[in-house]
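Note that one protein chain is taken out, while the other chains of the complex remain in position.
Right, subunit A next:
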């Protein structure tokens, strides 16, 4: 299972700060998140970076068991 951590607008759209999901790749994980949480998350997700164990990863990256994926909306400090 992949441990997903949602932040800021992504956490609000998903209605939770995290969950465990089973997906083979980053792209599959994106589809699974949208199917579970719908349009609101889809809108935010289109702007988010996905960090796999701390590294920004495109859709074709594979996910191993016990991977942590952070869903990061665009940064807005300052």
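Methods note: contacts are C-beta pairs under 8 Å (C-beta built on N, C-alpha and C of every residue); 3 or more make two chains touch, one makes a residue touch a chain; residues count from 1.
Note that contacts and distances are computed from a predicted model.
Going by its UniProt record, the hidden chain of the complex is named "Molybdenum cofactor biosynthesis protein MoaE" among "Hsp20/alpha crystallin family protein", "Sugar ABC transporter permease", "Carbon monoxide dehydrogenase large chain" or "Molybdenum cofactor biosynthesis protein MoaE". Residues touching the missing chain, restricted to subunit A, are 7-10, 12, 44, 47, 54, 70, 72-78 (touch as defined at the top).
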